[in-house]
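Working notes, structure below.
Complex shown without one protein chain; remaining protein chains in place.
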Amino acid sequence: MNPDEIADKVARAMLAAEGTGPAWGIAIEEVREGYARIRMTLTAAMLNGHGIGHGGMIFALADTAFAYACNSRNVTSVAAQASVVFLDAAREGEVLVAEAREVALAGRSGVTHVSVRTVDGRAIAEFQGYSRTLGGPVVEIEE
Amino acid sequence: MNPDEIADKVARAMLAAEGTGPAWGIAIEEVREGYARIRMTLTAAMLNGHGIGHGGMIFALADTAFAYACNSRNVTSVAAQASVVFLDAAREGEVLVAEAREVALAGRSGVTHVSVRTVDGRAIAEFQGYSRTLGGPVVEIEE
Amino acid sequence: MNPDEIADKVARAMLAAEGTGPAWGIAIEEVREGYARIRMTLTAAMLNGHGIGHGGMIFALADTAFAYACNSRNVTSVAAQASVVFLDAAREGEVLVAEAREVALAGRSGVTHVSVRTVDGRAIAEFQGYSRTLGGPVVEIEE
Partner (left out) sequence: MNPDEIADKVARAMLAAEGTGPAWGIAIEEVREGYARIRMTLTAAMLNGHGIGHGGMIFALADTAFAYACNSRNVTSVAAQASVVFLDAAREGEVLVAEAREVALAGRSGVTHVSVRTVDGRAIAEFQGYSRTLGGPVVEIEE
């Protein structure tokens, strides 16, 4: 397998093992080395008291894309820290796309940027995640 | 009503209106002016692929406590930004407590710190939220 | 003037008015609409007690590039919040380059990412800045 095939396999294995995957309706659009793009439809169970998407769910979507991007080399990595800026409200039924790009690596540390937008491109949030590798593979890959 | 009674009433009204409230099993322990403490039990639907609490759910819990604290004066406020540091893994069935304290106010801006710990005090995450007031009441309060 | 010429003019006027500009030895490499790349040499007065670049100076360099990028349309903007991840130590005499790109705009809010690297490309820090426009021009530009 080439690096992009490994990245795709790792993300799909992660999603299959996640309790949150079906709960949140996460769908993988594309995963490559250092990159992930996923999708989630905002349901009534994801709304806050103002009837708009809860910040926690916007973050959760971005954090999921971050996890797929920073584990894409099949080296187990965890989120150490993340920062999010909320730019606009998302509404029930809207389809949100999170696009994650790893932008820097140094030793065991990595930084990934994630944009959350509606499918028609409206900016919802920008996220910066800081990951640390723990070592060990995420999935077993046969040669 | 005194300021602490108003804060409690606002938080309970927000929780009642949230789609996420029942989805996440949020329970209010105490809300006062500029302060909120809430509880959530980590279920199987909140776990990531490693079988530990998904960072998105840890953030979501902290963000909910933040919302109750920064809306506690019954002036509608929204999260503009938040930053979270993940300190330890939480496991299925653990009860997590998020304690939010507003630490600074200036004009329309506010900063709230939220600690997420297990009920026995193990540090799970630390969160700093930046809120902006939009104006207008969260709930109608009769004199 | 075209948008990129305006951006360059604004940044040079800002630098000329900054007390920190000469104190820090900031040099502008390139400024375009929504983009800025600047340079700073790490001097002995910028080191911490371990003899490496103080985090405060790494942030200050990134924050300066952020300011040029988010004011590049000649609409006065200020930093509301910023988050930085420190990836590696920088040493006395090293030339650091900060490259800022505005990645999202929504209403009065903007988000800018800044990479700080050594001139030979070693990753030093990644920064995410959140700006708010105040309105009014930064500099007077004659038609």
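Per-chain numbering from 1; labels A, B and C assigned in written order.
Here is the rule we use: a residue touches a chain if its C-beta (ideal position, glycine included) is under 8 Å from a C-beta of that chain, and two chains touch if they have at least 3 such contacts.
Owing to the predicted nature of the structure, the values given are computational and were not obtained by experimental measurement.
Novice: Which is it among C:6, C:57 or C:96 that touches the chain not included here?
Specialist: C:57
Novice: Touching the left-out chain: which of C:36, C:80, C:96 or C:123?
Specialist: Result: among the candidates, C:80 touches the missing chain.
Novice: For review purposes, identify every residue of subunit B that touches the missing chain, sorted by number.
Specialist: 81, 83, 85, 87-88, 103-107, 109, 111, 113, 115, 122-123, 126, 128, 130
Novice: Contacts of subunit A with the missing chain: which residues?
Specialist: 80-81, 83, 109, 130
Novice: Write the list of subunit C residues that the hidden chain touches.
Specialist: Contact residues on subunit C toward the absent chain are 13-20, 22-23, 43-51, 54-57, 59-61, 63-64, 67, 76, 78-86, 138.
In this section, only the chains that are shown with their structure count from here on.
Novice: So what's the Cα centroid distance for subunit A and subunit B, whole Å?
Specialist: 22
Novice: Taking each chain's centre as its mean C-alpha position, how far apart are subunit A and subunit C in Å?
Specialist: Those two chain centres are 28 Å apart.
Novice: Specify, in ascending order, the residues of subunit B that touch 2 or more different other chains.
Specialist: Those would be 80-81, 83.
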